[in-house]
Every structure is written in structure tokens, then in C-alpha cells.
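Every protein chain but one is kept in place in this view of the complex.
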């Protein structure tokens, strides 16, 4: 299983990415996806995403391989957008394919939880009044990632 | 939140259904989906799905309302195909939208687990050698549904 | 009383639905199964092992003790296998 990993400014196409994981094969029984979008909290004008080119792709590839070791994955796609994104814009896509649904659902949740805490992305919020602030890391995201740690 | 529920022979369009839940709104932070597909286990020619018209829609609507009571959902779509489906064909789609990712991911898993045990669908497998057999219910599906029961 | 059959229950009974008028002594799902079983060899075959049969009364799942009445829609089918 070779994960497909992309960091890009352009939007992604959920339907096309999903079709790419299943096209021409008949062993996929379940396909789980998660799309994270930019919410328009109280006067948010845009979200600006920055990342660490090189390290980002390496880190995501490593966690995708870890997921493939924990669940019998037949396919895995992670696309994360960077740059300036308006409210309502999709930011991140995680797609996992497996022969069984639990593996697809669990690995998808695992990967998005991990992306929140383990991939070098940073978000800056720009507000309608001209101010901007860097989003702070959340303790609840650390907790969500920690629940996947081996006991 | 009014769930969108459809029982149909036609394929569904994951991209279009996803766009329908987020179009024109900026409060959705997470969109989770699950697509179940027909696997080609050893010589399977087709899967034939039958359901109980009327009861199916009622039962799915009821469980979607239950999900909306347990998680703060902003949207929910369940599409289940019936009729004769070849290996590789998508069978079922569950889509959930929420402001936060955990609610979207958990409610999506809840709904697909429930569909396996609580909605009146039946699958018949047709084999390349001309034989056919009704799929038997699995104890593991009952267990998956049971884990969502209130403690 | 309208009775519907699905999946292999339908195949064994040999029809998808029928209108029936059981005697007043048939008061619940279990009683209806016993009465239907005597209607034909197909019915008898379908209901031979009641543990493999599920029922719905007016489109809600119902156990063997659930009452049945003249205007009800009753359905019999195997454990469900959707999703």
C-alpha cells in the first residue's frame, strides 16, 4: 500500500479521490473519509495555512505507514491544503480503504487525529477587523491523539 | 437537521452528496463519510439487495434522529442501493456533518454499524457457477451495534 | 390482515404478500406464525425454525409476544444483512 500524499493550495475533489482508491479493483469493502473545513467563527475573514515543506510529507508518509501496519489498508490518501482559505473552504482530506469497514473507519479517525498534533502545519486566523492571530494548539487534540497510543 | 434518506437502484455521487451538505454554509467543520462496496469474494457474480419499502425509510429516519440527539449534527445523508449490484459497486453511503470532527466521525460509524443490524435489507449472493445464497447475519455486526448502546 | 414476506422467507412461502383472516384465537406474532405454518408446505418450510425468523408489525420490529390485529401489516423475514 503506497499512500497518496499531497500538500497543495488547490482544492481537492472528494469524488475523484475516492474513485482513485477503488477504480478497477473489487477487494475494497469500505471506504472512509474525513474532510475538515474552515468554519466562519464570528467574523473570520480567512484562514492562512503554513507548513514545513519536506518534513510535512515525510511525517505524513510515516504515519500512513503506521496506520497500514495497524489496520489492513488497501489504500490511503491524505491531502492538506495550504495558503489562504476562506470560510467554508475544505482544508484537509483523509481517505482510507480496506476490505472491512471497521479498519477503514478507525484508520481514518486515527489519521485525522494525528494530523492535528503530529504534522507541521500552522494556522493563522485573519479577522474582518484586520487583526490576525495564530491558532493555538488544543489540549483536546493531544488527548485525541493519545487515545491511539499502544497501551 | 432533516436527514436525507434515499433507497435507490441508481449509483450515488459521493462528491455531489458531500457538496450538498456544505453548500452555502460556513458552520461545518468536519464531514465524515463511509461508502460500503460489493467485494468480489472468490467467484461472486453479483449481490442482489432487497428491502422492505416503507419500513426501511422509517427505520433509517428514526436512527438518524437518534444520531442527531447524540451528536450535534448539521447534516446527515444515508443512501442505500437495492437491486443487482456487480462486484466493485458501491452499495451504501453514510455522510455526517458537524462543527467538530469527533461528532462527524463517531456518528458516521454509529450509523453504518446500525445499518448492518437495524435496517430491513437482505443480501443474496449470486455466484459464477449459477448458485445463489442469502447472506447470513454476522454476530460481529451485532457486537458492533451493541457498543453504541447507552451504558 | 396483510402479511409480507422477504428474502428466503418469501422464496419458501412462494409469494411476496397475502391477505389473511386468522381466527380470533390468533392474538400475537407467535400465534400467527403457528397458524400460517399450517397453510401450505411452503409456509411450513419457511417457519420451520422460528429462531431464524424476524417479524415487524406495522413496520416496527416486533417479538413473538407482540399483539396482531385485523388491520395490521405484518412482515416476516430473516435477520437483516444490509449496509
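Before moving on, here are some points about what is shown:
We just call them A, B and C in the order they show up, numbering each chain from 1.
The rule is simple: a residue touches a chain if its C-beta (ideal position, glycine included) is under 8 Å from a C-beta of that chain, and two chains touch if they have at least 3 such contacts.
Source: prediction; values computed, not measured.
Of the chains on view, those touched by the hidden chain across the whole complex are A.
Touching the chain that is not shown, out of A:39, A:101 or A:116: A:116 (per the contact rule at the top). The residue touching the chain not shown here, chosen from A:14, A:31, A:92 or A:105, is A:92.
Annotation for subunit A: contacts to the undisplayed chain at residues 36, 49-52, 54-55, 58-59, 80, 91-92, 112, 115-124, 134-137, 141.
Going forward, only the chains that are shown with their structure count from here on.
Between the Cα centres of subunit B and subunit C there is a gap of 26 Å. The centroid of the Cα atoms in subunit A and the matching centroid in subunit C are 49 Å apart.
For subunit B, residues that reach two or more other chains under the stated contact definition are 36, 112. The multi-chain contact residues of subunit C, meaning those touching 2 or more other chains, are 83.
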